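Missing here is one protein chain; the remaining ones are kept as they sit in the complex.
What follows is subunit A.
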Amino acid sequence: MSPSTLSPTPTLSPIAFPDVALPESARRLRAEVRAFADEERARGTVLGRPDSWLAGWDPGFSRRCAERGWVGMALPTEYGGAGRGFLDRYVVIEELLAAGAPVSAHWVSDRQAGPSILQHGTEEQRRFFLPRIAAGQCFFSIGMSEKNSGSDLASVATRAERTADGWRLTGTKMWTGGAHVNDYAIVLARTDDAEDKHAGLSQFIVDLRAPGVRIEPIRLMSGEHRFNAVHLEGVDVPDGMLLGERGSGWKQVTGELAFERSGPERYLSTFPLLVSLLRELEQRSATAEQLVQVGILTARLHSVRQLSLGVAAALDAGHSPDTQAALVKDLGTRLEGALVDTVRSILPTPADSHATPGSHPELLAFALLHSPGYTLRGGTNEILRGIITRGLEQH
């Protein structure tokens, strides 16, 4: 046989993820974060709760993370960041999520606002916002969605009209997580009418306490207040708060998505519930069948984590793995939903929101009531799958 007679194999980039080897620094970092999480657990701030990146709001905790250099970690040191790579950041956030730590206050500023301002912002914006973000003193919301612009985000109707020294924003953003407690929102608005609805969009940094901003709570079915409708009733935004170029909003937003979609929060939201299940099983010694189901979940978690790490490695190397990120999010968030159902069937337990906080029935209720959101936030799974097949066909 001569190898040269064989035709080359087509490579399939969307399913080929880079191999990952975490640096030694990441190993040390992991140990530090674990020790920190243990200390915080002892003081009663790390509660092992599911979905802690959406629901665990504790600015004090965020600031203590920031003191250790774990907020805005991948930002350059000249802007107050730690100048560390995405893989180091990955280790920190996966440790905090696995512990169920309350990270939601700084979540969006760390994940999206920081990198976005670094990439698209003016020097003035960088000097103003980035050190504050890295210090855990400046928290952001995402103002993309609207009532009629969900999956079809490019149809946003919020308008920014030119004024003498800036812009006046009018419209209503929906599902704006944390707008009632955060400082700023990055708002996607229409600045120009264009044939192509993807053109003419721009991003603005909006002070959530500016005159004309009216925040109206939207309650989750659990009764929690996490979301808002943010009414922008003629909000004046100075010129200096246009983020990036006028008309480049769509490109900027889609560029953020690889950061938004592939992280460990896309498969670890419900991890603390699995830990709780194991704690319960230890008290009654698991049956063979229960072990099998735990093993199958664990294998899937392990496998999804490898994929997610692959995207982090690609980001670290300066690539923009959008297709891979969409793939990880679809797999990961479906796993989160399946985990809740499987945990329930492994150890049949009536979910009970009123049970002792932190008890298994209460955690189950919490994860269950949050579960429909996993496959919606950050772009629905149906939309993601369109991205994946397009990516494969274009390859």
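Note that in this section a residue touches a chain if its C-beta (ideal position, glycine included) is under 8 Å from a C-beta of that chain, and two chains touch if they have at least 3 such contacts; residues count from 1.
Throughout what follows, contacts and distances are computed from a predicted model.
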item: Chain excluded from display, named as in UniProt, from "Diaminopimelate decarboxylase", "Hydrogenase maturation protein, carbamoyl dehydratase HypE", "Acyl-CoA dehydrogenase/oxidase C-terminal domain-containing protein" or "Tryptophan synthase beta chain"; value: "Acyl-CoA dehydrogenase/oxidase C-terminal domain-containing protein"
item: Chain not shown: contacting residue from A:165, A:196 or A:393; value: A:393
item: Those residues of subunit A which, in the complete complex, touch the missing chain; value: 1, 3-12, 14-17, 19-22, 30, 94, 98, 271, 274-276, 278-279, 282, 286, 288, 291-296, 298-307, 309-310, 324, 327, 330-331, 382, 384-386, 388-389, 392-393
